[in-house]
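The structure's right below; bear with me while I get my questions together.
Removed: one protein chain of the complex. Kept in place: all other protein chains.
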Amino acid sequence: MTAEAALGTTTATSAADAAAGSGTGMILSARAVTKRFGGLVAVRAVDFEIPRGSIVSLIGPNGAGKTTFFNIIAGLTEPTEGVIEFQEATIVARPVRAWAEPILWFALPAVTAVIAALALLAGISAVADVLVGLTAVVLVGSLLIAVIRPRWYLNLLPRFGIFRSARPNDIVTFGIGRTFQNIRLFANMTSLENVLVGMHSRMHATLPDAALRLRRHRDEERTSRVKAREWLAYVGLKGRDDIAARNLPYGDQRRLEIARALASEPKLLLLDEPTAGMNPVETTQMTALIGKIRTELGITILLIEHDMRVVMGVSDRVTVLDHGEKIAEGTPEVVRADPKVIEAYLGAPTA
Amino acid sequence: MTAEATALSGPRFPVARLRGPLILLLVILASYAVIAFGAGEQAPAQFINAVTIGALYALIALGYTMVYGIIELINFAHGEIFMCGSFVSWSVITTMGITGAITDIPRLVIVLVVVFLISMLVMGVVGVIIERFAYRRLRNAPRLAPLITAIGVSFILQNIISVGISNSVVTIPQLIPNTKLDFGVFSISVINVFVIALALALMVALHLFITQTRLGTAMRSTAMDREAAQLMGVNINTTIAITFFIGSALAGAAGVVQGLYIGVTVFNIGFNYGLKAFTAAVLGGIGNTTGAVLGGFVIGFLEVISQVYGYANWSEAVVFGALVAVLIFRPTGILGQQLADRA
Amino acid sequence: MTATSTVPPRRPSPIGRIRAFFGGHQSLAIIAGAAVVLLVLPQIALLPPFSGFGTQKDWVGGFSNAGVFVLLAVGLNVVVGLAGLLDLGYAAFFAIGAYTYAYGASPFLNLHIPFWIMLIVGAAVAAAFGILLGAPTLRLRGDYLAIVTLGFGEIVPVVILNANNYTNGTNGITGLAQPSAYGLFGVDGFGFSNPWPYFVTVVGIVMVTMILLYRLQDSRLGRAWVAIREDELAAASMGINTVTTKLLAFSIGATTSGLAGVFYASKLGVVTPDQFGFTVSFTALAMVVLGGMGNTLGVAAGAFVIYEIQSTGLKQLGQVVQSLHLPVVALGPIKVDIGSINFINYQYLLYGLALVGMMLLRPEGLFPSRRRRQELHEDTDEVAEFKSAETLEAIDR
Partner (left out) sequence: MKLRNLGVLGGIAALTLTACGSSATPVPTTGAAATTGPAATTGPAAGSIAVKIGIELPMTGGEAPNGVPTANGVALALAKIQVPGFTVTINQQDDAVNGVHSATQGATNIGTLVNDASVLFVVGPYNSSVAQAEIPVSNAAGLMQCSPANTNPGLTKTWGGVDPKTLRPTNPDKIAYVRVATTDDLQGAAGADIAYNLQGKKTAYVLDDTQTYGKGIADVFETQFKALGGTVLGHDSPPSTTSDFTSEVTTISGKKPDYVYYGGVTTSGLGLFRKQMAQQNMASTDFGGGDGINDGSAATASSFLQIAGDAGDPNTFSTVAATHDIPGLDAFNSAYKAMFNTDPGSYSAAAYACTQVFLQALKSVGTGVTDLAALRSAVRAYVATPSNSYDTQLGTLSFDANGDTSQKVISYYGFDATSKDWKFIKQRDFTQQPLGQ
């Protein structure tokens, strides 16, 4: 079923661009997502949807598979089964006909090689030599393409019924930003630089632009720095631009990570335990920030959280995972009342 | 995520335990076929040559892989330790006034034991000293700093030997008589048997040490997570020192073996052997002892094969080409995944 | 070299403004530095003790050779220092650049393309090879990358040595054309007995290279490199295409190396396979590390220092010590007459000691970059992060 789903949809990129504007409905929907590690199942057949402009929380005891699911959406892990669609475009799914991809790489060289062989047999050595050289060049070229995987190549794949999940960096450009459970800032870069890296996918100056300091580069740098500072201010790090991320206090590091994610202008923001290890004051601030991001910027948010107050405070819908399975879903009130949830948390606590 | 992943991806290891020997067997069979195809009736002889030199590489590679496993340092000085080992054996043998092969078996055994013990001991100590003074202080420094000191140390060792002993080729008396055991189909000379047997014995001993003893466990835990090990009461410095001792002792043994097998040594022999051995370690999956052995044999075979097919001058290119090829498809080496029993 | 260390001061103010403000001025600073080098260095050679080691001409000739290694080092710095990719086979691109010049401007193929054009060609060819050799190594990280690049570094000379028909094998290619100054440097221009034009040229090349490198370093690309070095997984999750970014690092490093190769070949007039062994790669790496990874100016300085140490310092040490007429010291049983020691025998040892010593004293290098200084006390964890299978999977796809 996943295969058809994957094939049915148009390619990740084009659809993402197409659907970019579309107003309502589900911004992200996961169908029957399963992930196995060796024998064990981290996520089992989870269906999951995020309405555009909402805040959805994903909760569950430790080891429930929340972060795995998260990483599948972010493109860090390929699911064993299932499909994830972002704005009506399949971005992540189990690879389809992955085996056919190498055939693509060697198709062109093979053709030239065959012609070369024919030429040799025909005894037109001059032509043959040229063709042999050509074959080598083509081979190297196509292998390079296979490594670099440029856009047009990715768009080409579906034509041959091949589906490969988008790479993390592509997913960012589609409009999904994320933070990490264990903060992963660029520790030795300043806050500003961190945010600028976040903007990377939205900047377009090329190597020559930078080398020759062309207008495009200069303007872009200027404007993006202004914007970066705005982001820092937005999350409450005004004037901390020049401090190395490693030297920021813990709470600020979390904020910086959010600023960095926001800088990539996401439509969907994945927050992995944003308030983990925060004191109540920081927590309330963070909760406020999250709400603000949704209301002011209209960014849809998927939240993984342990702190129930946060979850119940901000989220429109809550999904509960336990042992990789979805055991409950609905409004905070409904979920809070759900006996299965209570059991999962209080009764028979899991490692 | 990482936490869950590692927790979940546990039960691969029993399989992995078997994987090493299986692949090794496959490699041996395959390369025997290739050699047989190329060398005709010389095949058995060539095969033995390959295994012998492979065993030598494996011995050196073990040191590389252990040191890397525990402090993630490419110990470029390791090749020179090997070289020094061969010189120590030379000086021991000549001091004993031995000039040629010893036919009287018991005497031979005694001499061999003495030579090996002394060389392994001396080189082990040297290795520990190097670690103490050249690497320990840099344990938390940027990763390249110890790499540079390692190369610096190797320069120092080379220069000491070249100026102190000889700046040219030195002949080492080959203690083991050059007699051949004939098995009808093929004949194998005693020295090859000795080298292979000794190498295998040392490898098995090392494996048992790592897996069965407390020290071995300490080494493995340190390799996996130094801080955690420390918290569990493992004395990191001692453990690392011991690792260096064992690794260098093995290199010393390899040095002696080289002397017995080849019969000459020279102060700059270390770089080439070191390079091949390190390649072996990486090929097999650096940090993985089984992998080092596997890699050693693979390289031995590759060299002999390229020689058999008349491309001796390309052997280096072949070896590194193979390395690149393997790493492209298995970025962590043939047995790389098995991080659990790094030592 | 001290002169060039006049880095534009970094005021503690928003880095953005500094960069924007110094964008132009930084280049000016480098140009000024180059001018100072051009004028001051030759004068230093006239002062004792340096004047004792050789005439000004010797020194200038030496400086131009040092320039080659400065180029190599700053290029390697992009790969190792900025992008954090350990490359031990850097000499390969040096060789490729040099042989490109040999093909373009020697009787071997009877081509006589002007040096100045070959500079570009050589750089381009090296860049192409940088991408070619870089591509297969991209999935590797840390020391796996190191050994593979080391492998390439070993393979290239072997190929040059054995592909007799195309490279003239071990005999090498001789009679490489000298650059033509078009009467710019007075009557005799570039010549084997006139190092001055070479000196000027190499300073010029280094200057331009460094300006360009600094500009890249301060650009979107430069940030991406550092981000990858800091945390490849996070970088990917921030929308950086790690593959192309790394490839660019490789090819830019190779380009610089190619420039160095062309210049080197034109100055030496001959290329043979044995000039491009591991020693070159290692020396360049040592220069990067000792200079201070990531800091282009520091690396350049480090390169210069190390080159002078191993090419002049160690070789002259003997003379110096002998001139001191030290007394005979008795170390226990062994009588040591330091004056009679032939230091030429020990220069290898001393070089080793110098490396170990410098590293122990300043692990972060002589002129550490702002970042490296902060970084000093944790480094292995980033490697540890990548050990888990799924991160590998993520970035390989």
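By written order: A, B and C. Residues from 1 in each chain.
The definition used in the following text is that contacts are C-beta pairs under 8 Å (C-beta built on N, C-alpha and C of every residue); 3 or more make two chains touch, one makes a residue touch a chain.
Since we're looking at a predicted model, the values are computed, not measured.
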| item | value |
| --- | --- |
| In the full complex, displayed partners of the excluded chain | B, C |
| From B:31, B:49, B:288 or B:332, residue that would touch the chain that is not displayed | B:49 |
| Hidden partner chain, touching residue among B:59, B:102 or B:157 | B:157 |
| Touch with the omitted chain, as defined above, among B:111, B:165 or B:236 | B:165 |
| Listed residues B:184, B:233 or B:310, member touching the removed chain | B:310 |
| Chain C residues that touch the omitted chain in the full complex | 54-55, 57-58, 61-62, 65, 106-108, 158, 161-162, 168-172, 174-175, 178, 191-193, 195, 264, 267-270, 272, 274-275, 277, 279, 283, 310-311, 315, 318, 322, 331, 334, 336, 338, 340-342, 344-353, 356-357, 360 |
| Where the unshown chain meets chain B, residue by residue | 39-42, 45-46, 49-50, 52-53, 84, 87-88, 90-91, 94-95, 122, 126, 129-130, 132-134, 153, 155-171, 178, 189, 258, 261-264, 266-269, 272-273, 303-304, 307-308, 310, 312-313, 315-316 |
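Keep in mind that, in the parts below, only the chains that are shown with their structure count from here on.
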| item | value |
| --- | --- |
| Central chain (by mean CA position) | C |
| Centre-to-centre distance between chain B and chain A (centres being mean Cα positions), rounded to whole Å | 44 |
| Whole-Å gap separating chain B and chain C, where each centre is the average of the chain's CA atoms | 32 |
| Residue list for chain B, restricted to those that touch at least two other chains | 1, 5, 9 |
| Chain C: positions in contact with at least two other chains | 136, 372, 375, 390-391 |
| Interfacial residue positions of chain A with respect to chain C in the complex | 71, 74-78, 140, 143-144, 147-149, 164-165, 167-169, 172-173, 178, 180, 184-190, 192-193, 196-198, 200-203, 205, 207, 209-213, 217-218, 220-222, 225-226, 228-229, 241-242, 244, 246-247, 260, 264 |
| Touching residues (chain side chain B, partner chain C) in the complex | 1-2, 5-6, 9, 68, 72, 74, 134, 137-138, 140-149, 151-156, 158-160, 162-163, 225, 271, 275, 278-279, 282, 286, 313-314, 316-317, 319-321, 323-324, 327-328, 331-333, 337, 339 |
| Complex interface listing, chain C residues touching chain A | 12-17, 19-20, 23-24, 131-132, 135-136, 138, 212, 215-216, 218-224, 226-227, 230-231, 233-244, 247-248, 371-372, 374-375, 390-391, 393-395, 397 |
